[in-house]
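Notes follow once the structure below has been shown.
A single protein chain has been removed from this complex, and every other one stays in its place.
Letters A and B mark the chains as written, and numbering starts fresh at 1 in each.
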Amino acid sequence: MKSNGSWLSTLNPSCKLIAHLLVMFLLMGISDPVITLCLWLLAVVIGITLGGWRLSYLLRRLLPYTLFFVLIFWMLAAFGKGEHVLWQWAWFRITEESMNNGLTIGLRMLGFVTYGLLFTSTTDLTALMMSLIHQLRLSPKWAYGMLAGFRFIPLFQSELQQMKSAHKIRGYKQKNSWKAFARYALPLFTQGIRKSERIAVAMEARGFTGTRDRTYYLTPVMTGKDWIYAASLLLAAGCIAWLLPW
Amino acid sequence: MQWQLGCKELSVGFDHQEETVQVLDRITLSITRGEKVLILGPSGSGKSTLLSALSGIIPDHVEAEVEGEIYRQEACGVMFQDPDTQFCMLHVDEEIAFSLENRRVPRGEMDGIIRQVMQMVGLQLEPHTPIDTLSGGMKQRLALACLLALEPDVLFFDEPTAQLDPVSRRDVFRLLREVAGKTGQTMVFVEHVLDGCIEWMDRVILLDRHGQIIADGEPAHIVTHYRQQMEEAGIWLPRLFPYSWQEVVNDPSHPLADVLRRELGERMERDRQASLSSSAASSIHTLSANVSAANAAVIIQTDQLSIGYRKRPVMQQINLSLPAGEWIAITGQNGSGKSTFLKSLLRLEPLLSGRIMLQGKELRKWPDRDLYAQAGFVFQNPELQFVTDTVYDEIAFGGRQRGWPEELLREKTVQLLQEFGLEDYQDQHPFTLSLGQKRRLSVATMLLFDQELLLLDEPTFGQDARTAAELIRRLKQRQQQGTTIIMVTHDMDLVDEHADRLILFRQGEVAYDGTPYRLFTDQKLLQDSAIIAPLHYRLNHQREERGII
Partner (left out) sequence: MNWKMKEVVLTVILAVACGVLYLGWSTLWIPISALVGPVGAGFMFGIWIIASPIVAYIIRKPGAALIAEVAAAAVEMLTGSHFGLSALLIGVFQGLGAEIAFAIFGYKRYNVFTLMLSGALAAVGSIAYNLVANGLGYYTTQMFFLTLGIHVISGIVLGGLLAKVIVEALARTGVLNPYEIMKSRRKQGKPHAVATRM
């Protein structure tokens, strides 16, 4: 998670987080595919105008989800409830209502993904954690602890990859996948536990107490434009949700 | 003399599953201001525990049962061996600032201090550089910067170079020596590699297996009088110390110079032998028109091979032909593609272009089953390749997969257990073994099918001298039985002593391919590729330059 230098990335992370979560809650309450579509388009427009997204970036990031969109649509259409049967084969049964629901839910998830991307593609992880300390009163112990832990995501990913290669050489085949899960989990966890202890000791040895009794290198603040962005986003989303049906 | 640190009748124990394990036994010592102290001992002697107790980590941050008295300073800085587990932030500036934040330094003063400590440790970087782009050596410099930002009275170092390659290790030691000279701080070290650090220590404390002090005195005295104990403890003894480079170079009859000259003579002779036999072989090559006959002695051949990460080539046009039965070392700087190359030899990395022939047959045509019965691969981190819950099963695994009869399997497994000194641990979980045992086990699991080819990624990295020597001895045995060994390593002493052939990767190409001797005597190549030749070559070169023979 890194900032991308756009206008949106200059906003306060906590404020942006809450605003986007609120829009997502709004999306959950809407069962009309057209409104959902409009709310999704709102996110796309914000991304392109304020989020520094290029069309090619948008396509590259959202294309995988169109596949998912189709999947969700298909699942709801084929397994959803409804009266007016359009098509039936084996255990698949598609109705008018289920098609409609499938479309709404598919678009809703696309909306979730896009609002999420709007947040993650414009927010720096460190700034987010610091903002959580300052604006949302998260304890520094957890904020710095999370930063320390999240550093290990790429390392664990490469270790998992190496483990797969190593197992290939050994001729280890995953017969049933929960066993494979346990097999991969054990080395990852043992190394993780050893590392976590060393990190905690190293942090404390450098005088970290976890309390708020400290100074800060980065202190995100709330400014006028944060309020303006949050307010206009919610207003725009509200308008779409309530005025569009009229 | 002013006491700054110390302990009296200090005993420390840790809670394990069933009982408390005692690691330090009634230690009494005192350290004065400005002293540079090196603590040595075998693994399990409690040297790290002693350091932790003196720095206050025990019992403040790590729980332990402590008896006796400890005198310590409030402001301490501790540097640890694993460069990755001392940081909690993502960027260099934030990481140094973390030290300052903890000390409640006002924001306005931070930038100046960050710049200052970065300069002190020679980190010439943009301050907002992501930490994960730094090499191990750079990370240790950053770790030191973070400690200096704490303005500590005492600095502690818990094997700070254990996970570094020799060149980075030399640089880090030089830096520490420089800082020591500038600040005059008290420094306490735990190390198992002595070259580069023992020269400027004031005092050495030697612990034994039972956590008791067996020697405490001047470095030169300890190194000469406790050599055997240090060897048993697995310490990498200094090649030069207690002598100085100057006296060895200048005095033609110096005893160490004599030893080194003899070593060099042996290498020269070996090189001569090797070139004789290879020229013999190459003349056969030219005589024989039949390619497959010539290939019989070649185990791996690469043809216009390109390798890299995600379509980005790191090495291009690799054309190597590796003869069977040799011990081949591959070296090069971090990121030069040597590990990727090693992995691609067993299809663990995709090729960008070109092809690899294994025993005359194209690599991608080998079925998995046959390929991995012919060749083994030992990863840097053995834990990642264990697939069962006991040492015995781990070795037997491959045979079980192939449905070997239990009797044959037992015989082969027991033989390997004995060969690698693991028979006493056969029922243990592989994860509970020591570092050296894990490494030996990971090699043993790759030899159940009497693999003809064994690939190893930095086999001696981070190990103590004894376990490394032990492993090398067993590998040598295997080589004498005909196994081809290809290893990636930074350890030039290891290469010089055992490798028949050295391949150097540099800037996307094979910069050298030949005997180690020829590379170590080629000053220009050494300089260009930042390789430090073993001591005997350096001595010879220095004398030639000065005209002392």
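Please note the rule applied: a residue touches a chain if its C-beta (ideal position, glycine included) is under 8 Å from a C-beta of that chain, and two chains touch if they have at least 3 such contacts.
Computed from a prediction, not measured in an experiment: that's the story for all the values here.
The missing chain, though absent from the display, is touched by one residue of A:Leu50, A:Ile199, A:Leu218 or A:Leu233; that residue is A:Ile199. Remark: the omitted chain is touched by one listed residue; of A:Met109, A:Ile169 or A:Leu218 this is A:Met109.
Only one of the listed residues, A:Leu117, A:Ile133 or A:Ala166, touches the absent chain: A:Leu117. The chain omitted from view is touched by exactly one of B:Asp15, B:Glu232 or B:Glu544, namely B:Asp15. From the set A:Asn12, A:Ser98 or A:Gln162, the residue in touch with the chain omitted from the display is A:Ser98, counting the whole complex. On the side of chain A, the interface with the absent chain consists of residues 1, 17, 20-21, 24, 28, 68, 71-72, 74-76, 78-81, 97-98, 101, 104-105, 108-109, 112-113, 115-117, 119-121, 125, 141-142, 145-146, 148-150, 152-153, 156-157, 160, 177-178, 181-182, 184-186, 188-190, 192-197, 199-201, 203-204, 208, 210, using the contact rule stated above. Residues touching the missing chain, restricted to chain B, are 14-19, 21, 23, 44, 61-63, 389, 428-429, 431-434 (touch as defined at the top).
Keep in mind that, in the parts below, only the chains that are shown with their structure count from here on.
For chain A in complex with chain B, the touching residues are 125-126, 144-145, 147-148, 151, 154-155, 159, 162-163, 165-172, 183, 186-187, 190-191, 195, 198-209, 213-219.
Those residues of chain B lying in contact with chain A across their complex are 55-57, 60-62, 76-78, 80, 82, 84-91, 93-94, 97-107, 110, 131-132, 146-147, 150, 343, 346, 348, 368-369, 372, 376-377, 379, 381, 383-387, 397-398, 401-402, 431, 445-446.
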